[in-house]
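Sharing a structure, written as structure tokens. Questions coming.
Below is a slice of the complex: some chains, not all, each in place.
Note that the chains are named A and B in the order they appear, and that numbering of residues resets to 1 at the start of each chain.
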Amino acid sequence: MDLSEARENAKEKMKGFCGIYKVCDGLPDRLCQGIKYGKAIGMGGIGKGLSFAANVEALDRIKLKTRLITPHIEPDTKASFVGKEVAFPIFCTSMSGVKISMGGGVSELDFARSVIQGAKQAGTLSFIGDGAETFEDRPGVQAIREAGGWGIQIFKPREQKVVLRLIQEAEKAGAVAVGVDVDGAGSVPMAMKGQPVFRKSITELRELVQSTSLPFIIKGITSEEDALAALETGCKVVSISNHGGRTLDSMRGVADILPRLVRILKGKVTITADGGVRTGFDVIKLLALGANFVMVGRDMIRAALGGGAEAVRLELDFLSKDLRKAMIMTSCNSVAEISDRIFA
Amino acid sequence: MDLSEARENAKEKMKGFCGIYKVCDGLPDRLCQGIKYGKAIGMGGIGKGLSFAANVEALDRIKLKTRLITPHIEPDTKASFVGKEVAFPIFCTSMSGVKISMGGGVSELDFARSVIQGAKQAGTLSFIGDGAETFEDRPGVQAIREAGGWGIQIFKPREQKVVLRLIQEAEKAGAVAVGVDVDGAGSVPMAMKGQPVFRKSITELRELVQSTSLPFIIKGITSEEDALAALETGCKVVSISNHGGRTLDSMRGVADILPRLVRILKGKVTITADGGVRTGFDVIKLLALGANFVMVGRDMIRAALGGGAEAVRLELDFLSKDLRKAMIMTSCNSVAEISDRIFA
């Protein structure tokens, strides 16, 4: 199997839902934009899908330049996440909701296994999400347990006592880290299924942070106000993300907002960023803007549905190869050397 | 019936006229743009339809940001219009001309009933327009009377004595408010049907305002000069609108001009805004720019033609649900808390 075949398989499973475009960009004429009036765009996002498209557009707007007359050194892509070494700073982001958001071509558990195992095989890590449909089964927790804990669990901002209990489960599964995506607060499907979600105060988040020995992640931050608030909770990781444009329409692209959030967070917490990443060149851009780790969503879904863990591994290989190539072309010999000096 | 079905019905009734696109945006390749050379674009607007497209584009350009680390409070969408409480600050705008502008799929009276009744069922209000075709029948006035007065009548800027008489009729029907769309002054179909329309001076408008006990609305303001003039007439409501791009080509999008008009009008009159609103996210943007109420046109026509009052109610529900969601994601607990601090 190669990546291209995996995507052909995915085409079948995501029929009428995702066109498996070479570049998934949210342009107005895409298949996913045609989904039923009044419904979210398939995998695409809320409202008109403008947040989703903005992620891609903001990345495309960033310009790189080559630096080629230098001594040649083979680039080193290794990085360390909350003390764990990974082969490159690229993760699968937290995803869930196979039935609602991905066409239903696999079970939630199989999806979780694909991204967790695929990332493990590639020498890196995957986040995994938490959804309404399969809440009782805890597919993410189970997939992490099966991987000997080599995964990261993100929970929805449910009732405080529920989240506290879930964190304990993830801890028992040996997860590398655990967290909450605070931008799940407006989810209608959650509320409709009797699993209400909420904004969380600093006090509430601090309680969650202090309830576990695992490094705690707050995911879904896009404003300076929230970045400052996150720092007060004692969390170890902040994930800059607009949830792939699925929670609020018309947000800025992540590449646009990242620099001002980096100014607040840099050196105090580990920063991840996701949103619109399609290539290794997108990865180096977000790293150069100050992210410590870059996460990928939609292309991982297409890979997981089309070819399971193997395709997820191939997808991560594809991204890391182009990251490596971009490092050669810009004379960045290690991840630490990637900075805004590569911008043109 | 759901909204998606209603729109499928509308597709039949608006054949060759409106493509019932998921997002009605006035892009150059749309069906409505292909209507006969020398004629107005169907529902779309005058000239090249640039004012229409600008409405959508100006809204899309506005960027929002989330504010999620705060105590959770359920948002309250209620608002009060000239003393009447409504469930949310979203109205149907004044429309008329079913035969000329909407493909003729229903009668003018049925259309008026759909928007007036649909809005009433949703707990909010509808404006209704006045056209040349059915002037003698006064379909708007009749629909408002049938709704026990729960509607707002806007008349064309006809001869002064005619408007004075019409205002009396609306008053007798028990309308919530009454007004004139001054941007009807250039209407060729009106003139051709022996119903000339005119620009109105401050003196003339003041005479209209003083002729009635109802709150008076001046609709169709897009310049600072006209906003200042409107304040001198004694009107209670100013409606910022470019008539959906149907009166002058190449106007700015309403979201672009709104802030400078709000600076003039805020606190002195109630401000409504319409133009290009397709989602609840568009609604929150115009509210954040300073409008007190946001009105919707084209999607209400598609709803009314496809599913009558019920679909109009569903359309308003759809918009208000996304408004509520946007308020959760931006930590706006009431309509009064919606301000430009939600912009990114």
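Operating definition for what follows: contacts are C-beta pairs under 8 Å (C-beta built on N, C-alpha and C of every residue); 3 or more make two chains touch, one makes a residue touch a chain.
Nothing here was measured: the structure is a model prediction, and the numbers come from that model.
Undergrad: Assuming the 2 chains shown are copies of one sequence, what number of copies does the full assembly in this structure comprise?
TA: 4
One rule holds in what follows: only the chains that are shown with their structure count from here on.
Undergrad: What's the rotation angle, in degrees and to the nearest 5, for a C-alpha fit of subunit A onto subunit B?
TA: Superposing subunit A on subunit B takes a rotation of 90 degrees, nearest 5.
Undergrad: Report the residues of subunit A in contact with subunit B in the complex, numbered from low to high.
TA: These residues of subunit A touch subunit B: 28, 33-39, 46-48, 50, 54, 182-183, 185-186, 188, 198-202, 205, 218, 220-223, 225-226, 229-230, 233, 242, 247-252, 257.
Undergrad: Mind listing the subunit B positions that touch subunit A in their complex?
TA: The contact residues of subunit B facing subunit A are 2-4, 7, 22-23, 25, 27, 60, 62-72, 278-281, 285, 318, 321-322, 325-326, 328-331, 344.
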